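See structure below.
Heads up, one of the protein chains got dropped from this complex, but the rest are sitting where they should.
Letters are used for the chains, namely A and B, taken in the order the chains are written, and counting of residues starts over at 1 for each.
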Amino acid sequence: MLSLVIKDILVQKKTFVGALFYLVFFVFVFQSLEGNMYTAAIVAFAYLLVMGGFAYDDKSKSDIMLNSLPIKRENVVMAKYISIFAYIAIGTIAYIVITFGISTLNMYVKTYPVTLELIVGAVFAVSLLNSISFPLIFKLGYTKARVLNMILFISIFFGAPLLVNFFSKPNSEFITAVVNFLKNQSDVAIASGLLALSFLFLLISYMISVKLYKGRDF
Amino acid sequence: MDIVISNSSEKPIYEQIVSQIKDAIIKGVLKEAETLPSIRSLARELKISVITTKRAYDELQKEGFIVIVPGKGTFVAAQNKDLLRESRIRIVEEKLIEAVSAAKSIELSFDELLEMLKLFYKEDY
Partner (left out) sequence: MTPILEIKNLRKEFKDFCLKDISLSLERGFIMGFIGPNGAGKSTTIKLILNLMKRDSGEINIFGKDNIAYEREVKNRIGFVLDESHYYEEITIREMKSIIAPFYDKWDEGIFKKYVKEFGLSMDKKIKELSKGMKMKFSLAVALSHDAELLIMDEPTSGLDPVVRSELLDILSDLMQDENKGVFFSTHITSDLDKIADYITFINNGEIVLSTAKDDILDNFGLVKGAKELLRGNDSKEFIGIQENQYGFEALVQNKEEFRKLYGDKIVIEKPTLEDIMVYYTRRGINA
């Protein structure tokens, strides 16, 4: 199963290089986001590579070859979920190296250090996004799911600020109470909460994906 | 041992193999206790189905020409000496008939033919 994660990296060598450039791009362009540029960059980085992996599978119709091997369909699905974390890790390391390089070269760009908070935020965002798009892909195949995924990505990208707005100017007492409650939690509590939620989303998503993928005829 | 099969012949391939091996045994080309190839390697060499070679060998075993010993191999069976000799005598007769009719067709006399026979018998044929 690990070899499948490696497989996704091996087939995408070119995309990887492109994705690294993307990281640099994000640092320069999204200065206004400050620390959150990391989150945005990682979300884009992971998304690019995850989808790239699916695209290659689709192009070579490798589902047929993979599922003829002595491998459970659960593991084919699991490998993709694991690859999300592989990309987050690789992206984070790359980001650290890049920002270090930029700050050493003293270019007229501000860089922000990666904190655990930011990492948790990135994990949460990436998990949420992929939890929703994966089942679609495992059911329909990458190309057919792509349109839906595009809509999804764009709406989250633009909808997130709206959502944030909604929660900061609430019009119900309940939401105010919830928001206050959350604000009063310690950072650790919030971080654990987000991680737990991420795990939950991924778990549910995984179970749905497995069910859908197992039911497919190739 | 040479076995040549024809795909376009009316005679089923297994029969062709049976008669060619039988012939080879009768003529002494294949000697008693000599090893025969396995059905699989024969099938591979002749590029035919292993079912065919098996059928041929089973037939030959049934007629007493070969013996298949599981785990050891396939061997030319100890031939019934009298039967074998009879078959070989028949071959001599066939050849003599051929020689006689060939001689008659060019009007060679019996004495001339006999002289030729004596000459050839002395040689190491």
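Quick note on the criterion: contacts are C-beta pairs under 8 Å (C-beta built on N, C-alpha and C of every residue); 3 or more make two chains touch, one makes a residue touch a chain.
All values reported here derive from a predicted model rather than from experimental measurement.
With respect to the full assembly, the chain omitted from this view is in touch with A, B.
Among A:Lys7, A:Lys139 or A:Lys211, the one in contact with the hidden chain is A:Lys7.
In the full complex, the hidden chain is touched by subunit A at residues 2-4, 6-7, 10-11, 13-14, 56, 59-62, 64-65, 67-72, 215, 217-218.
Mapped onto subunit B, the interface with the missing chain covers residues 7-8, 10, 12-14, 40-41, 43-44, 47-52, 55.
In this section, only the chains that are shown with their structure count from here on.
A separation of 79 Å divides the Cα centre of subunit A from that of subunit B.
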